[in-house]
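A single protein chain has been removed from this complex, and every other one stays in its place.
Letters A and B mark the chains as written, and numbering starts fresh at 1 in each.
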Amino acid sequence: MNPEGTVPMTDTSEPIPSGAPDVRRPVAASGSKTAATPVIERQARSVTLENLNAYYGGNLAVHDIDLEFPANQVTAIIGPSGCGKSTMVRCINRMHEEIPGARAEGRIMLDDLDVNGPGVDVVAVRRTIGMVFQKPNPFPTMSIRDNVLAGLRLTGVKAKDADERVEKALRGAGLWEEAKDRLDSPGIGLSGGQQQRLCIARTMAVEPQVVLMDEPCSALDPIATLKIEELIEELKKTVTIVIVTHNMQQAARVADRTAFMLTGGELVEVGPTEKIFTNPDDERTEQYVTGKFG
Amino acid sequence: MEASAIKARLTAPLGERSGRARAADPAFKWLLTGLAALILVLIAFFFFFLAGKAEPAFSKFGVLGFIFDNDWNVSKSIYGALPLLVGTLITSVLALVIGVPVAVATALFVTEMCPARFKSPLTVLIELLAAVPSVVYGLWGIFVLVPFLKEPSQWFADTFDFLPFVGGTVAGPNYFIAGLILAIMILPIVSAISREVMATVPTDHKEAALALGATRWEMIKTAVLPYSRRGITGAAMLGLGRAIGETIAVVLVIGNSPTIGKQIFDQGYSLAAVIANEFGEAANDPLHSSALIAAGLVLFVLTLVVNALARWVVTRAEKKNGKAFTGSTITAQTPIATVVSES
Partner (left out) sequence: MSTTAILPTISKRRRRADMLARGTLGFFTAIALVPLGLIIYYLLSKGLGAWSWDFFTTDPTGSFLGTQGGIKSAILGTLEMVALATIIAVPIGIGVAIYLVEFGQTSRFAAIVRYFVDVMTGVPSIVFGLFIYTTLVVAGTGGSSFAGWKGSLALALLMLPVITRSGEVVLQLVPQSLREAALALGTPRWVVTMKVVVRTAIPGLVTGSLLAVARAMGETAPLLFTVAVVNGTTFNLNERMNSLPIQIFQDVGQANDQLVERAWGAALTLVVLILILTLVARLISRRSQFS
């Protein structure tokens, strides 16, 4: 499917609460918004959080969260600044514990396996659950090609496969046309948006099951943002995506499901994106999405 | 300081300032400028004075002749400094080969692997090595290291004599011991600068590596070392500069034999050591004095070149990484080594 292809607007005559983002704007097809069957190229795994509590030293930053991220779908996490969205997501690929004094308690299920359990190899977890960061961070001393291969090199990729994998990853990130003539130039020579797509290519190259995105577009301009949102629509055919965003319009555009968190690391509500923005169950959710606070 | 407090302490009564008060500012500036200029004048002055005193030796043997002739024979009044130069280089290179890997390893350990509560004590301990004066290293070297290492060195020389430069009889003091002590002496400064460089690696890149499923060591290889490489090179060169100029510790443990040894366990000599050693007896021999001063000049220029190169490498690294990491805050955490470094 062509990321730039247009799709029909959702047809609804229900009134929309004033102030809520208009979910009837043209969006790419997604499983929960239209009647068409979702396109799945590779069955990804789902992630389920059970009783997740995350601490920085003695401070509780994420409070008793039960949350499911269904396979091959995009789930957005929204909420005011500092409410613990990033912290929660960083627990999923066990990056949270890299901070001195930080720990996460609870179960983090990747399908049937608790990746937060004893005896689980953190390195393997991060191989399977990838991450795209807020600020694009290609390795500065490496070329575009080497950046894409960085993760693969850890497990040994054969030289003849390397070129194929690089092309595949860059195509998958929508960067091939722009980068194919400069594969050996430094990764940091690209523009911000291109760098972020390079990071996505790098993450996808190791073929993870889940990709976590921590405000991936907040450092980018609107056009670059749009390109990445289109990319996300493509990526969910092969991976499960969790995206943290402070931009509600973005959540409305790309996410199948949306979870709303409040300050203190509390999960207020989760559900299909359209419902969260048009007819949420919790009053606090409604106040947030209509802009009354946050 | 509160604005009112500043005002109360500083401002002169309102109104015109006297001619003397107005002259104070420019006078102050010129005084300080004079001091700064003094430094330049001093350096230039000393350099030319030294060159002048070295001139007799240079004119007798030629500048190149002096530096590259392999014959330092005091009794015959022949002064070719090659054995000294070679000795300086051998010991300094040995110091680098032994010291830099250990220094970089400690820097890596402290920044990437060490639990937080050990970082400070470990750092302080390594810094303490810099507080030991040169003469104490020499004392310890000659009375502890030399006897201690004599047998193991001999065993090593016998077992590994197929290696180049290894073999022969182990003299008491020798190149190797001098190189070893120099390695210990440059350890703090190379470690301190490497540590500062590594601390500036942006967390972003380290996280990117970890998030790809890299082990700790792989993360260091991917994110920390490439970023720090230039800075570490600069640190190593600064260490080299120090090793070249080190006098007292070397003169006590190198054996003071003005020949070019063939093995690392031979006795040798260095530029700095010869000056310290023969200076007394040269007092009444103008040619000898001149030769020693010429050796000092060679040493001076050598350290200038190495340090200039080192500084250039480090500045290039700082520019590339966008952050300055040498000469940062002098605080309780500042490595002594970057401030107190001895020759």
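We take it that a residue touches a chain if its C-beta (ideal position, glycine included) is under 8 Å from a C-beta of that chain, and two chains touch if they have at least 3 such contacts.
Because the structure is a prediction, the values reported are computed rather than measured.
K.L.:
Quick one: say which of B:Val63, B:Ile78 or B:Ile142 touches the chain that got left out.
P.N.:
Checking the options B:Val63, B:Ile78 or B:Ile142, the one contacting the hidden chain is B:Ile142.
K.L.:
Touching the left-out chain: which of B:Glu207, B:Glu246, B:Asp266 or B:Glu318?
P.N.:
Going through B:Glu207, B:Glu246, B:Asp266 or B:Glu318 one by one, B:Glu246 is the residue touching the chain not shown.
K.L.:
Among B:Ala103, B:Ile232 or B:Ala291, which residue is in touch with the absent chain?
P.N.:
Going through B:Ala103, B:Ile232 or B:Ala291 one by one, B:Ala103 is the residue touching the chain not shown.
K.L.:
By the contact definition given up top, give the residues of chain B that touch the hidden chain.
P.N.:
On the side of chain B, residues 1, 3, 6-7, 9-12, 17, 21, 24-25, 27-29, 31-33, 35-40, 42-43, 45-46, 49-50, 53, 101-103, 105-106, 108-110, 113, 122, 125-126, 128-129, 131-140, 142-144, 184, 187, 191, 213, 215-218, 220, 238, 241-242, 244-248, 252, 272, 275-276, 279, 293, 296, 299-300, 303-304, 306-308, 311, 327-332, 334, 336, 339-343 touch the unshown chain.
K.L.:
Of the residues in chain A, which ones touch the absent chain?
P.N.:
Against the left-out chain, chain A lists 45, 110-113, 115, 120-121, 123-125, 127-128, 154-156.
We adopt the following convention: only the chains that are shown with their structure count from here on.
K.L.:
Using mean CA coordinates as chain centres, what's the gap between chain A and chain B in Å?
P.N.:
Those two chain centres are 50 Å apart.
K.L.:
Which stretch or stretches of chain B touch chain A in the complex?
P.N.:
Listed in rising order, the residues of chain B that touch chain A are 116, 202, 204-205, 207-215, 218, 222-223, 226-227.
K.L.:
So in the complex, the part of chain A that touches chain B is made up of which residues?
P.N.:
Touch residues, chain A against chain B: 93, 95, 98, 100, 123-128, 130-131, 133, 135, 137-142, 150-151, 154, 199, 202-203, 206.
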